[in-house]
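Each remark here refers to the structure printed beneath this line.
What follows is chain A.
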Amino acid sequence: MIETLKQPVLSTDHICMYFGGLHAVEDVSLNIQKGDIYGIIGPNGAGKTTLFNACTGFNVPTKGKVFLCGEDITNLKPEQIAKKGMARTFQNIKLFKYMSVLDNIKIGFHLNLKSNLVDTVLHTKQFKADETYAIEKGREILDLVGLSKYTDTKAGNLPYGVQRKVEIARALAINPKILLLDEPAAGMNPNETQELSVYILKINSLGYTVGVIEHDMKFVMNTCNRIIVLNFGQQICEGTPHVIKTNQNVREAYFGKGIVAGGAINVAAEN
Partner candidate 1 sequence: MKKLSMLLIVLLVFSMALFANGNKEEEAAKAEGFKGIIKIGVLGPLTGTNAEYGVGFKIGTQMAADRINAAGGANGYKLVLIPKDSKGDPKESSDLTRQFCDDSDIMAIIGDFTSGCCMANAPIVDDAKIVQLSPTASNPKYAGMSDYCFSIMGRQDGEAPFFAKYIISKYMGLKKIAMIYINSDWGVSAAENFRTAARDAGVEIVAEVNYVQDEKDFSSLITKLKAADPEALIIMDQGAVAQVINQVRAMGWDIPLTTLGPGTSEQLIGLTGANSEGLILSTPFFFDPQVPELMDWKNEFNEKAKFNPTVHPACAFDCVYLISEAIKSCGDDVTREGIRENLARNQYTGITGPIKFNAEGDITRAYLICQVENGQYVVKKGFDYSAE
Partner candidate 2 sequence: MNMLADTKKRAEMVFDKHKVLISLLLLAFLVLLPLISNKSYVMGVMCRILMYATLAGALNIINGYSGQTCLGVAGFFCFGAYTEAILATKVGLNFWLCIPLAGVITALVGLLVAWPTLKMSGIYLAIVTLGFSEIARLLALNATPLTGGALGIKNIPVPEFFGIVIKNSRSYYYLFLVLAIVFIFVSNRVIKSKIGRAWMSIREDELASKSLGVNASVYKAFNFMYGAFWIGVVGCVYAPYVRFIDSTYFTLDEGWNILSMVILGGQGTFIGPVIGSIIVNFLTEVLRPIGQWRLVAFALLIIIMMWYRPQGLAGATDSKLAGNKMVKKLQDRGKKHD
């Protein structure tokens, strides 16, 4: 019991990601516990998204390992990792624009549907069960996250903020152990950001573990219960919002201290 509590949902072990000479992620180790809302922050080019990609199998890390509930998923393909129970969203929304919101969710259920070609052609019990399951669960999720009024609208026609929420809802459909959000608040106005924060807290309260990349300090501080700060690929601090606020390195990373900032600019120039 204690162990299961102790065991992190997602953990990376000294993970490195190099592109040629560029060290995008350098020796980062993080542990996301069950129930966390785990913030990953850092200035532009700090390697946040790269870290995500390394975790979700879109890039294979150069060194180090990734564990999902203690299971090594380092070299798996994205779809396999998704199957293991890790869902993600993208920095630039990747909805199926032309499909209705419900259909988007349905595709999210892909992994939970068991019917094969024969079932499909003959419309066996299995198939009918699957379809009904997909639709009902889909509506359920939409109700849960309060998007039911959009059920049959085309995803592409929705306002930006709502599209975000739909994308997250779709990620929930695969019933993930952990949900990784890549800059969900990007390009949102303050109100939308506010809504989003509430939305994420709600999802978390439903028992989902969430990892979120964000620039917006305010957003992160209000939403997350643990935070890791990256700078030029290296983790410079990890802890509760309070710890972060008071951490010297973080201040330097963001507001600059001569040398650090200068060095930073040089490095940036090189890459």
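Throughout what follows, contacts are C-beta pairs under 8 Å (C-beta built on N, C-alpha and C of every residue); 3 or more make two chains touch, one makes a residue touch a chain; residues count from 1.
The set was built so that all candidates are chains of the complex that A comes from, given by their letters.
This one's a predicted model, so the numbers in the text were calculated from it and none came from an experiment.
J.: Only one of these touches chain A in the complex, so go through 1 or 2 and give me its number.
T.: Only one candidate touches chain A in this complex, namely 2.
J.: In the complex formed with candidate 2, which residues of chain A make contact?
T.: Against candidate 2, the touching part of chain A is residues 56, 58, 77-79, 82-83, 87-88, 90, 94-99, 103, 106-108, 110-111, 113, 115, 117, 120-121, 123, 127, 130-131, 154, 156-160, 163, 170-171, 173-174.
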